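Only a single protein chain was left out; the remaining protein chains are all shown in position.
Entry: chain A
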Amino acid sequence: MQKRTNVNLDNIPTQQFDAIVIGAGGAGLRAALQLAESGHKIAVVSKVFPTRSHTVAAQGGINAALGNVTPDNWQWHMYDTIKGSDYLGDQDAIEFMCQEAAEIVRELEHFGVPFSRLDNGKIYQRAFGGQSQNYGEEQAHRTCAAADRTGHAILHSLYQQNIRLGSTIFEEYYSVDLLKAKDGAISGCVVMNIHNGEYQILQSPNILLATGGAGQVFRTNTNAGINTGDGLGMALRAGYPLQDMEFWQFHPTGIAGKGMLMSEAARGEGGVLRNALGEAFMEKYAPHVKDLASRDVVSRAIAVEVQEGRGCGPNKDYVLLDLTHLEDKVVKERLPGIRDISITFAGIDPVEQSVPVFPTCHYMMGGIPTNINGQVIYPNAQGQQETVTGLYAVGECACVSVHGANRLGGNSLLDIVVFGRKAALTISENLKSHSAVHLEHDKDSLEQIRTRIEHWHDSSAKEQTNNSEQNTSDNVTQIKKDLQAIMERGCGVFREHSLMQKALEELPAIEARLQEVQLSDQSDIFNLERLAAFELENLLAIAYATVTSALARQESRGAHSRIDFQERDDQAWLKHSLYCHQTRQLSYKTVNLTPKTHKPFEPKKRVY
């Protein structure tokens, strides 16, 4: 085989930084801001221009117990989040997040986020699913919103603040893999400049992964095309586990058949779900809070209505989100973005007509395990949790476990800024006690990355040099589609042993095809096929993690809903799963049930 490119990683440009943030969404930019403000030399690596990050698409809002509309305090928020997590969330992390919430939202406001306002000039807060007053009583209005463009408003403001501080951003650079030093500490990363296909080493004793979610592993999803779990892939290949990967949130109201999100804000402002008989069916499933039950509950209710033949449309395969009874003004002022999306993608103005919706893959509750400080942790040979020197993770790619088995709406934007800031403060603290020492890379670590990169360069060279016998019609796009279909069939809203088993048995064929597939694009300039191949390797590893973890968990908890094990089983399964890709094996760790200042919330039956 003739090699077209010999990827030389020995003499490629190397730059050194105090800290490197990989990913420029809300979590990465909040962290970068903190680090830049503390005067550190930092780099932000992003495969897209920062404001293209998926945070931009978050609609509904960010939770904080400001108490601007209804009485509130962080302890109630903490209770709701723990209950929402179906008791799998770590209570110390949830406690910390809820304590920080009010201040960090005010800080965002000070950064310029154009929150909607109440008559007294304070931040507007709307009702959202799973939020209550006084530990489960009346509905709370806790979700701070900038119309229904809250993610856009926050991401742009954070980017703007980074402009103010002059943060160095490597835009349209793809981080391929993490580099390790001899002692196992993370010492840098290898990045590819997407513009010209050139590789570089960025060296730093502090690497923060903020690479976001991986919803592209499912066929129908609300995620951006870029959400391919790159940080998770990097962590797995560096030998670290992923936590709670069986828990994927299906958002109840994606536009049927398409996936674009109709924000939960639509129900928060009074929208109602109806079946083919016109019934507001949520009354049956959550008599107390109805349409504002937590997302897993509403998603299952919709799936049941459809399964039992009460779906709408020619194929009876969706339900309707009804906003027609609301004042036009409410929809136009509070929900302008989803009105646009509905008109654009469903051809329906929600002011006049109900919108067809169905649950759609939305959010990954699992991820790279971290502690409250954003440090990545893993179980050592003795089974104790140890931190990985030099590696941090925040946001959707991380699992500090504030969302447990199900995330409440409005908590993801909160998660990214709280832990983005916290991880940066941790790094900053480290840098204060001893300035950045750049470790030499371990040869094997570099070799592993070289092999991976060369594989994708060779596989495009093969097509050029070999004849068509070996050149099958298979391609990266088709393999990705097949993977997504497998995951949708095997690990959807409802799960069952045989379906998941079948999915697991189908994955090796996908893996083999990906090993063999040849790339047809020879170019080094914006080679999006090569990029898609790197991304697909990450998605495939995530698929393995998901199915393996889900198959093992013989209970129903939060978003993981099994037909063959319908009850939650705290005796056997009140524990986090850890998936290791090298061995394809699972291990487990306990859930933290001991918050620092509040008394623990004992698991009890979850009723809405």
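Basically, a residue touches a chain if its C-beta (ideal position, glycine included) is under 8 Å from a C-beta of that chain, and two chains touch if they have at least 3 such contacts; residues count from 1.
Criterion: contacts and distances are computed from a predicted model.
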| item | value |
| --- | --- |
| Protein name (UniProt record) of the chain left out of view, among "Aspartyl/asparaginy/proline hydroxylase domain-containing protein", "2-iminoacetate synthase ThiH", "succinate dehydrogenase" or "Bacterial phosphonate metabolism protein (PhnI)" | "succinate dehydrogenase" |
| Touching the absent chain when the full complex is considered, from A:114, A:313 or A:603 | A:114 |
| Chain not shown: contacting residue from A:78, A:93 or A:341 | A:341 |
| Option touching the unshown chain, where A:41, A:106 or A:452 are the choices | A:106 |
| Contact set of chain A toward the excluded chain (per top definition) | 48-49, 51-54, 56-57, 66, 103, 106-107, 109-112, 114-123, 146, 149, 152-153, 156-157, 160-161, 163-164, 195, 224-226, 260-261, 337, 340-341, 344-345, 347, 475-478, 519-529 |
